[in-house]
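The complex appears here without one of its protein chains, the remainder shown in place.
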């Protein structure tokens, strides 16, 4: 007696066939055999459309396959927003902060590692219990380009870097960085930081992880006039950082010192007059092989630099001009991880209520990311939903919503299928 | 320039008055003085309409004043559903389970105490790391009636009790209770447990917290036929436990051994035929001074003993008969603690959408509680909302919704304003 | 209009209480007694996973291990391991399957037989958050542990942190106990 039977009825003939199945004597079958207890799936290699999505409420990252809509697994982090650091050997490194009694007691900061093909912790490196906790999903930890050292930004509020030797799996030391914050990879053994006056700090390590050079650049912007957001993306040896007013500051990290070219604008004068701005939590993404830059845009006033976006504007990085505009859909609502498919499956006209309800709410797109393969997906997430909306990154066509199992989707990392920097 | 001005406009005269305020020169005022940094409010004594509400997602309990809709403070627990144990000296004791790395690492079980007038932990008593973790907000820990000993139910899956001496603030020992589970206060130094065959276990302690008597009663129900729910309430020396089929089993704990009277039914034959059942997570509440019992009822099939309720049926415990019926409202929806006042404040007819949307969703009332004062409130909570709906417990009149700041409201404890047992 | 609403509401209530899956409810709902409040609909990943050898057609409710209505889940209470990186009979990567659990008896519509099903929890990572299912057939209170789905069966070596739940065939039920 197959339940599918009814679903397959199309005409009278089908009914007859179906009925004959229903009333035919069941074929003799062997009993289902007893199944083993204790089996755990291995982690097969993530495909190019796999992304790690950060849930700030649940303090974890979930691995989601956007092609099949499957959650492939998850990794718990500690207090704050969990974000992974991905080395070329297939390992994942997670900087974590824990308290012995949940929200109180003894603080422990560690870097936990997960080996390839596994989501069981393989080890941890203790680090000084002072790593910075803030709401950025990027800029708090960075890898040297040779995958040897991990730098973790500390703030007590005195600022410094903790250096972890990933080869020896040990804490290598601390580097004072007074007045300079956050950390970005910038060469085989180099890191870039932002200083409060609009300069960059350039930190170079030796084989032991000690600072052999700390160079403070000239000021390349004025934070009093138009602050540069910390929310940058990297393509090859260039970092792209947007300013509040929509200028892109390019920082070239290929040479012995960082170089800064003249900023260029995401918005035309007319668009600026119409108050189009970049904003959100992860407002910028880059597809490295094609040189396409995706910016999350909204219309809003001077203090709206964290407001969610309504459109993704697509730029050609070589020509520094906009080549496409993608109107964003609401990623959808979830409650405690459940899609609130409000009215879907109801009788018409109630069935339209969900899309209508979504149309009544602000979009809430806080973050975007793009996969790095040759058929890239644009992924958009919200701080107030466990649902993602995905698009064909080349055509801009909306594809579907995918549920991550998260409560919020604050950060989206797409480390597979192409160049990681 | 008072913003309230507009809100107070009623007629032409009001406008004139208002305008004069708007355009009158501001009186000369002294600057606001610099204010002190570091002030923390003390906890003033909770009033009779204060309840502690358990949030399973956030692993905490929040103290909410239902009269003013104020959250007064909160206490973090450990893994699982947090529930407080309240002693007459104004202390709160929280059994907790923590892991050194959040969801992994070293397990520590402790009982944390909070002194009167404070929500800062004053100390903790370590206990064996084997307390039971289940979804019940009751029955996992119980106080001896003299407030001296706290018994905590362990399951590994072998069952036992950990006894904590609250006077000496130390672990007093463990009592094996094979085949018997959960724990309920049942006298100065006595506890009641349920055994798998439908018997009760009676555990009596000496001054050191050792078991001096363990008596297993006759079977007072057959769990194969009509299981008694663990979700009981106590009034004086009587515990009231409902069965799946709606029979109330009274257990008198005043004598040297527990006694059981003939069960009585919450539902008439006609109501039973209409499939009215008791169900939910906390489906029973008692107002001790008036002897009113509140039962959460729904219509459903044989396996619906955990389904949420649609009505609260009110019984007179002396007469063992129903005296009132309260139709329950949806406690409301919240998302991440926010009331989804979907459409409230919108223009008509959109403004009606919220109540309409609520009417389209199952009620979701999983828990009810009643305050113990002489003007009691009936409080109802949902597993999928941070909102409570409250009623006048005597008239049944719906009063309003109150937001707890929780993500879910799984357990509701009302320990103030009247007898605690 | 009122009658419409009532009708839709009732059918919704029926549907959600039977096949509703509800996302992460954290520790609270581990093995818990939750019935979805919200209108939720179709299975999230129906057909996305290859059927295991010997399993029925995944496009039917009897055969889709990502659906609450899958026949083995008659007594389940938790997140489906099959939606979380595991399968209906194996745990997600990095978790550990609990050795102890409760058993239910479910009817397999494919062969018309009743099977004893073991609902082993996957432990050591926080709740998965996808495909919450709650069906309480055979469920009894906590003092009857071998039949209770309100217990967090993550205990002992696997640790108490609950992630998701499997449904494993132990064998044909020798006598129907439903």
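Chains here go by letter, A, B and C, matching the order in which they are written, and residues are numbered from 1 within each.
As a convention for this text, contacts are C-beta pairs under 8 Å (C-beta built on N, C-alpha and C of every residue); 3 or more make two chains touch, one makes a residue touch a chain.
Since the structure is predicted, the reported quantities are computational estimates derived from the model, not experimental observations.
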(request) Using the whole complex, pick out the displayed chains that touch the missing one. (result) A, B
(message) For the chain left out of this view, which of A:205, A:229 or A:297 touches it?
(response) A:229
(request) Looking beyond the chains shown, say which of B:100, B:118 or B:237 touches the absent one. (result) B:118
(request) Specify the residue from the set A:50, A:144, A:160 or A:181 that touches the hidden chain. (result) A:181
(request) Mind listing the chain B residues that contact the chain we can't see here? (result) 1-4, 26, 29, 31-43, 58-60, 62-63, 68-76, 114, 118-121, 334-347, 350, 386, 403-407
(request) Provide the residue numbers of chain A that touch the chain removed from this figure. (result) 54-59, 79-81, 97, 99, 102-104, 107, 130, 132-136, 139, 155-157, 180-182, 193-196, 223, 227-230, 280-281, 300, 303-308, 333, 356, 359-364, 366, 382-385, 407-408, 410
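By our rule, only the chains that are shown with their structure count from here on.
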(request) Could you classify the connectivity of these chains, where an edge means two chains touch, as line, ring, star, complete or other? (result) complete
(message) Suppose each chain is reduced to the average of its Cα coordinates; what separation in Å results between chain A and chain C?
(response) 30
(request) Can you check how far apart chain A and chain B are, centre to centre, with Cα atoms defining each centre and the answer in Å? (result) 39
(message) Please output the residue numbers of chain C that touch at least 2 other chains, ranges allowed.
(response) 8, 12, 22, 24-26, 36, 38-39, 125-126
(message) Counting only residues that touch at least two other chains, what does the list for chain B look like?
(response) 57, 59, 102-104, 333, 360, 384, 407-408
